[in-house]
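Here the complex is missing one protein chain, while the rest keep their positions.
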Amino acid sequence: MAEEASEGLAFHPMEPFKIHSLFGEGPIHWYTPTNVTLWMAIGLICMALLLVVGTRGRAIIPSRMQSLAELVYGFIHKMVEDVTGKDGLKFFPYIFTLFLFIVFSNFLGLIPLSFTPTAHIAVTGVLAILVFVTVTVVGFVKNGTHFLGLFWVSSAPLALRPILAVIEVISYFVRPVSHSIRLAGNMMAGHAVIEVFAGFAPVILMSAAVGVLVTPLSVLAVTAMYGLEVIVALVQAYVFTILTCVYLKDALHPGH
Amino acid sequence: METEQQVAEMATDAAHGAAAAVPMPQLDLSTFPNQIFWLCVALVVIYWMLSRIALPRISAVLADRQSTIAGDIAAAEDYKLKAKDAEAAYEKALADARAQAQKIIAETKAEIQKDLDAATAKADTEIAKRATESEARINEIRAGALEAVEAVARDAAAEIVVALGGQADTGALATAVGARVKG
């Protein structure tokens, strides 16, 4: 890699994740409109197109957009109901919000030269902390101190329980970390790998002999990774959502 | 292209290496407030959009569809029942008609039978009358024939007696012939 780099190959695996101000070059304050703002706004517009404009007909026999919107609605609704039970349904808008934000960010991030908010640990971290705080608050409000029974495994032998309690507490607090890093890491990894493979493509411009072999391979690899990323984009949104549901179930029914 | 820029970058950054030249934007803490702010804005807007517009609308549409389907199924059930009733009525009408026809056939048959019986009886009496009449006539004719035979026999006997040269005694002859004819 070093040898090729000295010949002038450009590897910018971190380039797509750069945050820059949309207007001007100034420092990025908390209110500065950046490409984060831009791509979140684009995601919002797409959501509005799907869920508000698509369903404006309120047709009994749905149009394509409306049946897609209903499909997504039904998918998440069923997931929430299956995993958390009937009483989890009041969190459905909240979970649906998370799912939509993640899935649209992931998919819009697959557009070349776009920006993926969910590849940023700050964004996924906030999402995961939101889930963590919600779950903890709901757990204590619904069950009071019974919620602590989640950490006290009553089916284990008495001697083991304190040790298990420590492990359970640690795993409880590690949840938001793994929850956020899983999503951000998946997004970042896929995009960085595509970027690295794409970096090999211009080899043909420098050396025709090597490039004949390397360039088609790199294009093929980018295509394959892109296909994988499409699946990953959906699966990670699904996983984030279903884990939220699972955590919420722990908060609503800590006994089982 | 980018390659030249990269070469230039490599030249300037050669001292502290490529790694330090491209830090991870994800760990750039100075952009965190910006991202978090805009994320919160986005989430609030999405939540508002979903809970105010999209979700009530979609759930209303789904409920509507559910009730429409249920209504249609109920209506179909109704129609099915009606069809069943109609079928039963049809069956009943058919059976009635069949019974009526059976009755008419039986009545007609009975009437025909009565007529036939009457005609037969009349014919029988006629036949019987004719038969007795014929019998009477036959008896008459037979009696007449017997008398004729006797008369002819008497006459013949008288002629024979005369031809033989005797004297025909009418009384004796009549008794003799009568005895013979009867015998």
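We just call them A and B in the order they show up, numbering each chain from 1.
Keep this in mind: a residue touches a chain if its C-beta (ideal position, glycine included) is under 8 Å from a C-beta of that chain, and two chains touch if they have at least 3 such contacts.
Heads up, the rule we're going with is that contacts and distances are computed from a predicted model.
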Name per UniProt, for the chain absent here [options: "ATP synthase subunit c", "Cytochrome P450", "Aminopeptidase" or "ABC transporter permease subunit"]: "ATP synthase subunit c"
Contact with the hidden chain (one of A:Cys46, A:Leu150 or A:Ala189): A:Ala189
Identified contact with the non-displayed chain, of A:Leu68, A:Leu164 or A:Ile242: A:Ile242
Touching residue (missing chain; options B:Leu27, B:Cys40, B:Leu81 or B:Ala118): B:Leu27
Missing-chain contacts mapped onto chain B: 14, 17, 19, 22-24, 27
Positions on chain A contacted by the hidden chain, ascending: 2-3, 6, 14, 79, 82-83, 178, 181-182, 185-186, 188-189, 192, 235, 238-239, 242-243, 246
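The rule we apply is simple: only the chains that are shown with their structure count from here on.
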Rounded Å distance between chain A and chain B, as computed from the means of their C-alpha atoms: 69
Chain A - residues contacting chain B, complex: 5-6, 8-10, 12-15, 17-19, 27-32, 34, 36-37, 40-41, 43-44, 47-48, 51-52, 55, 58-60, 62, 66, 69-70, 73-74, 92-94, 96-97, 100-101, 117, 119-123, 126-127, 130, 184, 188, 202, 205-206
Parts of chain B lying in touch with chain A, wherever the complex brings them together: 1-7, 10, 18, 22-28, 30-43, 45-47, 49-51, 53-55, 57-62, 64-65, 68
